[in-house]
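A single protein chain has been omitted; all remaining protein chains appear in their positions.
Moving on to subunit A:
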Amino acid sequence: MSTQKKILLVDDSPTVLLMERLLLQGEPYALLSASSGMEAVRAALAQQPDLILMDVVMPGMDGFEACRILRSDEATRTTPIILVTTKASLEHVERGYESGCSDYVTKPFNGNELRAKIENFLGR
């Protein structure tokens, strides 16, 4: 289905990736995943997702860095990026917005919260 919106899930933790998939199953989205910042950048440029849900703390390239790179590329300059953090500490929020993310979710999030944030960007 070409009309289906694509969401790229990025997390180095298989637990979180699976949980996000399970929380979003049944929604009309095609779900892609990546397990590092580097992989996320590659996947985002190649697949052009409609939204990216990205973990902050990852080995190698972290979520902020990936966010900055994606914002500097024409193809992903405006793609909504929702960062996933454990605790929305002030430092994280500031660094996140500096790097160009669109919004936040804080662990532990629930399905409704996550779906609402996503719908906010993608509409229904």
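As a convention for this text, contacts are C-beta pairs under 8 Å (C-beta built on N, C-alpha and C of every residue); 3 or more make two chains touch, one makes a residue touch a chain; residues count from 1.
Here is the rule we go by: contacts and distances are computed from a predicted model.
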Absent chain [UniProt protein name; select from "Cell division protein FtsL", "Chemotaxis protein CheA", "Carbohydrate ABC transporter permease" or "Proline dehydrogenase"]: "Chemotaxis protein CheA"
Touching residues (missing chain, whole complex) on subunit A: 12-16, 18-19, 22-23, 25, 57-59, 86, 107-109, 111
